[in-house]
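The complex appears here minus one protein chain, its other protein chains still in place.
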Amino acid sequence: MVEQVNFNHSAGVPIDERVLQAMEPYFRKFYGNPSSVHSAGQQSAKAIENARVQVSQLIAADSKDRIIFTSGATEANNLALQGFAYRHRRNGNHIIISQMEHLSIINTVKFLSKQGFEYNQVKVDQYGVIDTQALQKAITDQTIIISIQHGNKEVGTIQPIAKISKIANDAAIPLHVDAVASAGQIPIDVTKMGISMLSLSSNDLYGPKGVGALFTKRGISIQPILLGGGQEYGIRSGSENVAGIVGMGAAAEIAQQQLEKNATHLRGLRDNLIKGVLNKVDEAYLNGHPKNRLPNNANIRFAFIEGESITLHLSLHGFLVATSSACTSKTLAPSHCLLSMGVSEAEAHGALQLTLGRENTLNQVDRFIEVLPPIITKLRAMSPLSKDVPYDLFEDEEHDHEHSHEHD
Amino acid sequence: MVEQVNFNHSAGVPIDERVLQAMEPYFRKFYGNPSSVHSAGQQSAKAIENARVQVSQLIAADSKDRIIFTSGATEANNLALQGFAYRHRRNGNHIIISQMEHLSIINTVKFLSKQGFEYNQVKVDQYGVIDTQALQKAITDQTIIISIQHGNKEVGTIQPIAKISKIANDAAIPLHVDAVASAGQIPIDVTKMGISMLSLSSNDLYGPKGVGALFTKRGISIQPILLGGGQEYGIRSGSENVAGIVGMGAAAEIAQQQLEKNATHLRGLRDNLIKGVLNKVDEAYLNGHPKNRLPNNANIRFAFIEGESITLHLSLHGFLVATSSACTSKTLAPSHCLLSMGVSEAEAHGALQLTLGRENTLNQVDRFIEVLPPIITKLRAMSPLSKDVPYDLFEDEEHDHEHSHEHD
Amino acid sequence: MYTQKVIEHFTTPRNMGEMEDADAIGKVGNPVCGDLIWIYIKVKDDVITDITFKTFGCAAAIATSSMITELTKGKTLKEAYQITRNDVAENLEGLPPIKMHCSNLAADGLHKAIEEYLEKTGRTIDDIK
Partner (left out) sequence: MYTQKVIEHFTTPRNMGEMEDADAIGKVGNPVCGDLIWIYIKVKDDVITDITFKTFGCAAAIATSSMITELTKGKTLKEAYQITRNDVAENLEGLPPIKMHCSNLAADGLHKAIEEYLEKTGRTIDDIK
C-alpha cells in the first residue's frame, strides 16, 4: 500500500503522543469530580487549573482573565456571541462579523437575528482580507460586539487584527477573535492585540477533539448558554471533561514551546508546495493572501476541472487533501469564503485546500509535486472546459441539472 | 498506604479498559472529520453511526429515532428543554419538572422563566417519589413539555415513569426523561415507556467524560442551541468528538450486555451495605425509597453529626464517599433533594451518599461496615447535639454564624 | 464511500474524449453547479455505433458518464433512450445518496444527444418509440 500522507489537517489533527500520555491518568485514575473534596477530585481540580494556565500562556492572557473550557470551538464561538449579545442587549442589538467567518459564527448571528439582533458581514478583498474602512463604517451606536477571525482555515488568510482592534477599541466595542485556525501557528498576545474574547480549539493544537476554550478578558461578562451545576465560573455548566481539558492544556503548552520551530518548518513546506505546483501546472492560482497566510495553508485553484475528482485521484496515490468544491459538502453549497473573495462558483469547484501538519516532510511535498500535474492533465483532457470553452459561456444558461433533479 | 475504595461513583466513574481500547484508534489513526470524503473521515463517520446504534440499543430506541451526541448530560438536558421550549413556544409556555431534578434541569427552566416561560416543580413524598396527582393537576393548556428524571443519583429513588408517561401521553404532552443516573443500572425501553426525549451521560456508563446524548423520538423537533456546521442532524453543530462518541457507544454496548449481571452484583453490595450500617449504627436513616432505588445507591443520614467530617475520616481509611452536606458544595447550600423529601436542613448535613461501582466487592463493603461505626461514635462524642439536645432547639435562633461572616 | 466499480470507471474511463465527427452532442449541466457532461454519439440505422463523453465534475459524474457510454454502445436509439438513471447507478453497484443526482445527469446527457439527433433527422422520440 502507498504511504498515507495527510495534507488535510483542517479536517482533523492526530493527537500528539505526549498529549495522550498526559491524559491517560485522568481516564483511569483521577476520574474524580473536580468539585468533590476527595484527593482524586482535588487532583482533577488542580489539573484543570494547570490547563488553564497552559492555555493562557499560549495567548499571553493575564491571570485575572478567564479561560472557560468548552466542548469545542463551535461552542466557544456560540458562547462568545450568544453569551455576550444576550447579556448586553440593553446596550444595543448590532453585531459585526466578516464574510470570512466560520459557520459557527455566521449561523450564530443569523440565529441571533431572529431574536431581535441585527448584523453586518464586512466585505473582504480578493485575498480575503477584511476591508477595514467598511468595518469602520459598519459601526453604529447600536453595535455591541465585533467578531473577526484571526486566520482562515480554508484559504489561509490572516486578518490585520491590530488594525481591527484599534477600530474596535476606538469605538469602545469589545472585539471577539476566532483564533481556532491561527493559535499555535502564529503568535497571539491578547493583551497587546487588545482582544476581549478569543476562541480556541484543542484539536487544532494537536490535542483531543471535543474540547475548546473561550478566553474572556477581565471585566467582560457573558451569559451562560448551558445551565446547571455552575462549573467554569458559572458560565459553562456540566461535569468537566477532565482528561480532555488536561489534553488541551498539554497541547497548548507544546504548541507554545514549539511555535517558532513548527511555523518555520511549515512555512518551508508550504512555500515549496505552492511554488512547485504553480510552476508545474498552468492555469493554477493561489487562493488567499500571498504573504499574510497561515504557515500550514496552501489553497490552489485549478481551472476547468472539479476538486473532488482531483482529491480522489490524489487519495489513490496516498495523499489526503480537501477541496472547497461544493460537491464534497453536505449542502452542496460552494465555499462562502471563496465567493466572498470574488472567485466564481464555477471556479470555486476547482480549489484544493492543502493544510499541512507538524509530521509532514519536504519529501512528501516533493512527491506531491510529482504526482499532481499528471492528474490535472488527465482531468483537463476529460473536461469540456478549456481556455476556448471558458466557464462564462454558461453563466446565463438555464441550470437544467437542478431542474432534472427536482423532477426526479 | 491503605487500599483506596471508591464508593463515590456519582462524582466520576473510571473508564472501562475495553472502552479506552475502542477509543484509541480514533485519537491516533482515524482522526479525520466525519464530514470529509476521505477514508479516515469515512471511518470516523461509520464509527459514529455505529455508536448511535449501540446507544439506541441500550434504551431500545427505534432506528427512526435520533441519538444526538452532545458534550455531556448537562448539554443534553439543556438541549432538550431549551430546544423544545423555543421550538414549540407557539403551543404554550408552561414546563413541568419535579423537585428532584438535577440542577441542569432546574437552572435551565429558571433561565427559561426569564424568557417568558413558566414552570412548576411537582412535589415529592418522603422517599422522593413524585406525587403523580400533583403532576396531573399541574398540567395546564399551556403545558408543552414535562421533564422528570428516571433515577436520582444522590438519594437513589426511581420514579414511576410508566405512570408519569401515561399522564403525559393522555394529555398529549411529550415527556423528557433524564436517565443519566439510571441508564445501564436498570432497563430502559423508550418505546414501551412512552418517552419522547431522554438524556444520557457517557461517564455514568463507564465511558469517557465530556460526552452525552439526547434521544429524540421520531417526530419530535427541537431547535439547536449550538449553531454552526450542521453536524448531528443540524441540531448540534461542532466537529464531532469522534473518540469520545466511540467510547460512549462501546460503554453503552457493554452496559447493555452486562446490565442484569451488574445490577445483581450492585444490589447485593448495596443491600449488605444498608443493612450493615443500619444494624450497627443508632439513629441512622435511609434516605430515598427503600425498594425502588438504583442498584448502586445507598444514602444514609446520621443524626447529630456533619457529613464532611465523616467523609474525611473515611477517606483516611481509604474510603471515598460523598456527603449531601452543604459544607462540601460550592454554594454551601443544602441538597434540594433531601429538603424536598422533608429532611430538615440540619439533618441533611449528616447524610452520606454511597454510590457503588462494578469494581466494588463484598469485602470492601464488609470492611466499610467495620470502619464506619467507630467514626460515628467519635464524632457524636464531639457533638453538642444528641437526643437530649436535638436540632430543633435551634430552629428559631438567630443565625449568628452567617452574621459574623457578613461582618468580616 | 464509492464502490470499487465507480473507482474503476473513474480512474480508467471508457470512451472518453471528443468525437470530431459526432452526429449529435448532448450537453447538460452547468459548471456553476459543478457538473458539465457532453455526450457525443455516432448513429447508423438508428443504432448508436459510437459514443464518447467529456465531463467536468466529481468522481461520480465521471464514472456515470463512462458507464452510460458502455451501456449504450451498440444499442438502438429506442433501447438507448430507455436507459434510466437507475440503470447507471445499478451498474456502478451503487452511488452514495448525495451523489445520486450525478447519475441523473449522465442519463440526461444521453437522452439529450438522442433528441438532438432525432431533431436533425426531423423526427421526435415518439416516432421511434
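Observations on the model:
Each chain gets a letter, A, B and C, in the order it is written, and its residues are counted from 1.
We adopt the following convention: a contact is a pair of C-beta atoms (placed from the backbone, for glycine too) under 8 Å apart; a residue touches a chain by one contact, two chains touch by 3 or more.
As the structure is a prediction and not an experimental result, all values here were calculated from the model.
One chain is not depicted; across the entire complex it touches B.
Check B:A11, B:L214 or B:I305 against the missing chain and you find that the one touching it is B:I305. The omitted chain makes contact with just one of the residues B:R236, B:H336 or B:H349: B:H349. Shown as candidates are B:K280, B:H313 or B:R367; the residue that touches the absent chain is B:H313.
Think of the hidden chain as still there; on chain B it touches residues 304-306, 308-309, 312-313, 316, 325-328, 330, 332, 334, 344-346, 349, 381-385, 391, 394-395, 397, 399-402, 404-405, 408.
The rule we apply is simple: only the chains that are shown with their structure count from here on.
In terms of inter-chain touching, the protein chains here are arranged end to end in an open line. When chain centres are defined as mean Cα coordinates, C lies farthest from chain A.
Chain B and chain C have Cα centroids separated by 59 Å.
Once the centre of each chain is set as its mean CA position, chain A and chain B turn out to be 35 Å apart. Averaging Cα coordinates per chain places chain A and chain C 40 Å apart. Contact of a single residue of chain A with at least two other chains is seen at positions 308, 312, 328, 330.
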